[in-house]
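The other protein chains are all here in position, but one chain of the complex has been omitted.
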């Protein structure tokens, strides 16, 4: 089959993570359709060329509108600041291209709805990469096996600490206009996507949103500050459609935690707990164990590969963050062939956006709101 | 000085914990006033006699009203089911006795107010024993030293797992009439007391309360169930008067956790985290550390003794749960002499009760409420 | 039955730990014979009186020879520096008294042999208290149940860090004359006793002994140093009679570790691991678990009480170091009544001493030696 020609828009941290996924997917998933790194787009030609050289992209382009309509392009991958997602994804879909988009899907619900509608006609996918941490995949499988029985509670936190750091350069993540929101879209979106993958839709919620430092020193402009109009922390109490009670916290002010995305599931027959800080293991309790030796188990998750080679890196040889992108891409490519599209699709990204919007509404109105899911 | 003659009402698990504290306080705090185990009261004479024999109480009594007015009694210690606290504490205070009372102070706010008023005339104390975990004392000292700078967030959880256990015998903790509430009074009260000790009053909150199993099998009555009218889990979002953002969770449905009372404090200059499962240590991050070697530290807390012998059990030789009661009692006795009454007093217990009442009101009305603090 | 009248010789850290055990044993083990704290002996009257006051000893004595022959004394408990054990224990046994002795049993093998011989006629016991950590008791039970199948390897470490501390006062533990050895007797003796309790006798070994700082600053004598003639660290490779391969390390130079006494047992069907730093839990792996959820389990050990009340402090409510002494004493008292003497006896202490002596011989000769066990 002909290779899939990719145009990627964006070349920051995610541009590297995606480049690596495009380069590596065929190595770890040898059966998937070949992917060709055709063109990388962005505004800064020098930056683009450095990335293209290091990661073997055939070409660079500074006009994304041209790139997404080129006849030699099959797939458009978007890893730009959030506020650009909608326009780009819709243009690509309208040009008949497959569309992959970084999370959160959009700056707001209206955009997300338009994107999901436009993308309905083409294969589409959102990079909620934490779904593909092997330990999260294991947790999902154990839940699907019914090992926990009825689920009572779900608790998830995404803890980062860079919020108060005065040396951190100002960037697009610090403005509502460019990011849509703060931790709600950046971190809470991951929590919500994982939660709904594991336990189904969230029906209603009550949220609090906080900006600890509305005015922040600008390291590029000594003596000056800039206003911050996005959220530094979000707390959510939620009820899933299944009746499960949920609680969520996302924050950039959790001093002590670089990047801990964690969750726990408590059920009548057991418990599961995950911390991204220890990403190759999961904690599991089987409530039915002999009480004399019952306890939380540290289970090492197998690294996931293609059928027939499930353990490319043998279990016990840790894999890293980058594999969540490689495996996400593999899912998308497998879904293309199988006719069973990989999740999360733009529809899934839209569902997350509904929850994010409900978080803002609830925080604003200081009461419970329905998500519409 | 003459010994303090004690009448203790109640002889269950807390009756043992208090007996041990009365027996041991003079050993670990040799300077304090002598305490004499005069009389233990309750309804079941056989049970009382067994406790009295094991723990060397001089006498047993089955009429608590008589016990609390005996002229030879100086101090009444109450460790009965919650619904009895108010009546007993008020009677004791009116008889001019010092009063110590198990937590939560009362079944509801009205009772707690009456108790605080009655006890105002006598030395009084509430057994929020987790204040006196050495690692919690260390956390408090580090906060008072200002090591964390401005505090942004506080997070606390009390996780137990016995809720769904079908073999668990029905007891007074499972009924609103006798317990006032479920985990709100039983577990959340500890979280709230510790939080307000560390960070001052909670001003407003938004809470969710859940009963997962409103009908439960009665192991003593095979084939029959009983109704449960108390809360199995409580979630709280809160704002302290100081502006700190708080989140709390108390639950008996956290499969995997026997008894983990934990908290984390995130500030601009550092972090503190405590888990009762690892009760002799605290995690501490100093954000000002050399970045090359910055990380969460496991700090072993010194066991606390009297002035001049701070490390009765040398640091590194773990002490247990029982010492939280011994040291609480020592605080009370030291406060008696010094004229600076030990905390938490009934006034502190009343403040906790205001928060617990606000939790119920908020959950009921599905909106934020003020605590009045 | 008449109470057992105790004379305790020594009043340092162990004097306190034993006083507590004598005071508490009846509380946690209500069925055992009553113990009476009759007389505490030592050289410093003021120190003795302070201890006697705090811990309610009836009398103090500065002449231990008189104390151990008093007709009103039934049991002599020895917690003096090692070099005094033999003389005191033999005198007490010859006076027909029961004898309890701190570990290591003696300064050397010859003394230990004489002690075991003298004590053969009276009830006797050695305070190897780590046997009675609840998690160690659990490990032993799981081994006896055969859960690990054939045992391949045993590994144990006792890590402390105070060796290089220049502020540490000089004391009897730093001299061969008074302590017999350094970490070999002080720490390795615990490792060896636990190992042989769990897996039977050690048949042969190869050891290395190290003194890192043969000259140390004397904080009491600024500008002066003193010579250290004892071992700071010991490494042992060993073979048990059962064929198990063992390795041991005891050191006071393990910067970072206050007091971590740990061991691991690897067998064909599972693994057990213990760390005194987390003394209420044990790690357990069942190699027969479903591979999908196999992993090391953190099992909380139940606090051990008398028959019928196994969980005085409910599981999940940590107990501390002091309970290892209380339970050791309870074992001794139960053994008195049952006719099945509690272990470890002086014979067990002598077996440990044979291993310690073999460690020194092996280190000296730089080759493997037989222990004679």
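For reference, chains read A, B and C in written order, and residue numbers begin at 1 within each chain.
Criterion: a contact is a pair of C-beta atoms (placed from the backbone, for glycine too) under 8 Å apart; a residue touches a chain by one contact, two chains touch by 3 or more.
Here the structure is a predicted model, which means the values were calculated and not measured.
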{"item": "Contacting the left-out chain in the complete assembly, out of C:69, C:178, C:237 or C:315", "value": "C:237"}
{"item": "Contact partner of the left-out chain, one of A:7, A:93, A:228 or A:279", "value": "A:279"}
{"item": "Contact footprint on chain C, counting only the chain that is left out", "value": "148, 152-153, 155, 161, 164, 206, 208, 210, 212, 232-233, 235, 237, 245, 247, 249, 251, 253-257, 264, 266-271, 273, 283, 285, 287, 296, 366-368"}
{"item": "Missing-chain contacts mapped onto chain A", "value": "13, 16, 19-20, 23-24, 26-27, 30, 50, 53-55, 160, 258-259, 276-279, 300, 312-323"}
{"item": "Residue numbers in chain B that touch the chain omitted from display", "value": "138, 141-142, 147, 281, 284, 286, 292-300"}
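As a working rule, only the chains that are shown with their structure count from here on.
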{"item": "Chain centre separation (chain B, chain C; CA means) in Å", "value": "35"}
{"item": "Chain B: positions in contact with at least two other chains", "value": "none"}
